[in-house]
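Take a look at the following structure, please.
With one protein chain held back, the other chains of the complex are shown just where they sit.
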Amino acid sequence: MITPFSTSGTVRCLVAIYMSEDDVQRTDRILVIPGESVGDSSLKSGMGTYRRGDEIFAAQLGIVNYRAGFVNVIPFSGKYQPKPGDSIIGLIQDAGPNSWMVDIHCPYTAFLHANETPWKVDFGTTTQYLRVGDIVLAKISQVDETRRVNITMKEQGLRKLTSGQIMRLSHTKVPRVIGKGGSMISLLKEHTGCRIFIGQNGVIWIDGELDGMVKASAAIELIDRGTHLHGLTDEVRTFLLGGTNVPDTNDVDGV
Amino acid sequence: MKRTIIPEIKKELIYKLAQCGCREDDRSLEDFRSISFETDVISTAEGSARLTLGKTDVLVGVKLQPGEPYPDKQDQGVLMTGCELKPMAHPGFESGAPSDESVEIARVVDRGIRESGMLDMQALCIEPGKKIWMVFLDIHVINYDGNLFDAATMASLLALHTTAVPASRFGLGEDFPLPVNLWPVTITFVKLRDILMADPTVNEELSADARFTVSVDDNGHFRAMQKGLKGSLTYDDVVRALDMAQKMSLELRTRIQTGE
Partner (left out) sequence: MSEDIVLLNSDGLRVDGRALDELRPIKIEAGVLGNADGSAYVEWGANKVLAAVYGPKEAQPKYLQDTAKAIVQVNYNMAAFSGDERVRPGPNRRATEISKITAEALENVILTNQFPRASIDVYIEVLEADAGTRCAGLTAASVAIADAGIPMIGMVAACAAGKIDGHIALDLGKKEDNFGQADMPLGYVPGTGEIVLLQMDGHMTMVEFRKAMDMAISACEQIHELQIGALRRRYAVNYADMDDGGTEQ
């Protein structure tokens, strides 16, 4: 039987639990398989779990985590479930006369209304602002019970992204790319000179010099692939110190 | 393939890198991705190979059975090549009838093999005008990250070179190796605006204007070609691609012959 791990923190923060290096060290690191018992009726069934009778079982493959009377499973894989307030990166999939459909790397296509943008969009002129294939930085505004998702760009900083590189990871990997206290992301930025933004839906935007972008995306692939957590920061640092075959962009004449 | 949207900024980045002679995965424009393969992976097949080219993963199986010859080729065996882009390989692939893409891949692979004469069709005749061997070459794509033409061709060559004709099963004497020689590999390029690059990934294919596949035999002679996609090639593009393909085919052939 698993002993509940004593934890600090409030119930509210449960929704925001992801597996970061930090989290992992605070749990007792038990890998669970769907259907495996993770607790009894003295606990509350948290995310990634379900209750049957007096017992709580894992519903997903992941690491079990006990916090504030809840038992949760922090999954290794799975799709992003949109939540209002989350910052995400989306890909314009379709344009209508006064709205766009946006792929937000989750099971559901999101709806972006023309009024939810920083621009004054006249009816029937949506493609003057956003076309299929464009990338936007946006926020989830509403999710209804059948998972119809609305997003907004009407907040400072939300915009169309016009250059750079895009990567799609499982949202479960987001905390690893950020690292403990932002250590991994700082490391990436420092060694590549790139601006990096990580959407909570697992879509990552990188912008900078060409060699920096190649290096940053390769490092993120390493983080994505690497199933190990311990020592990952060192591995990524070593990788970032190596070079790429991309010539320094300053040496290249415009073509 | 279902419409797959690639971000515009990704296309732009791929092009900018190409201008510097580079790729997203830090290759040069003429580099192939890493190749690994295994033969005799399916015991129900008379020959088989699984080959990965980067993240592209292809499985080829060869089955043989006796059949009737074509009226115009009474003393020759028959080669039938099929390709299935399984939905497990990519979210853009769908179940159901073979897509146009899969038919094109099957036909281009078939052409390279057929035209090179690597398969001795006459040796596959059992009784002229009555009975010949039918060779079914089935290409199963199980993970797609671009350049199926070259991956499927290489896997097909490996499968054919390890195929045994199951004569004893059909009471036609002893089993014997499929009469094959030559290794007609294909080299595929895509053209992004004004730049040619070999062995495209799926993102490079989705960004490309035109595609060009050329089959090169062991003597450096061309055995099949296919220009694809909606864009065009210039005269110079074609000559340059053929020139590169001749050189690259040597290395590619050695890689699959020796497994290194």
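Labels A and B are assigned to the chains in the order they are written; within every chain, residues are numbered from 1.
The rule is simple: contacts are C-beta pairs under 8 Å (C-beta built on N, C-alpha and C of every residue); 3 or more make two chains touch, one makes a residue touch a chain.
Because the structure is predicted, anything quoted here is derived from the model rather than measured.
Listed residues A:F76, A:W119, A:F197 or A:F239: the one in touch with the omitted chain is A:F76. Interface note for the absent chain: among B:K16, B:K55, B:R114 or B:K227, the touching residue is B:K55. When the missing chain is restored to the complex, the residue among B:E8, B:E24 or B:E84 that touches it is B:E84. Screening A:L43, A:A59, A:A138 or A:V203 against the full complex identifies A:A59 as the residue touching the chain left out. In the full complex, subunit A contacts the hidden chain through residues 21, 24-25, 29, 31, 33-35, 48, 50, 52, 57, 59-63, 75-79, 81, 107-109, 145-147, 170, 172, 180, 183, 227-231, 233. Although one chain is not drawn, its touching partners on subunit B can still be listed: residues 42-45, 48, 55, 57, 59, 61-63, 65, 82, 84, 86-91, 95-98, 136, 138, 140, 142-145, 169.
We adopt the following convention: only the chains that are shown with their structure count from here on.
Subunit A and subunit B have Cα centroids lying 37 Å from one another.
Contact residues on subunit B toward subunit A in their complex (touch as defined above): 5-13, 16-17, 19-22, 24-28.
Across the complex, subunit B is touched by residues 91, 93, 103, 131-135, 161-166, 210, 213-214, 217-218, 244-247, 249, 252, 255 of subunit A.
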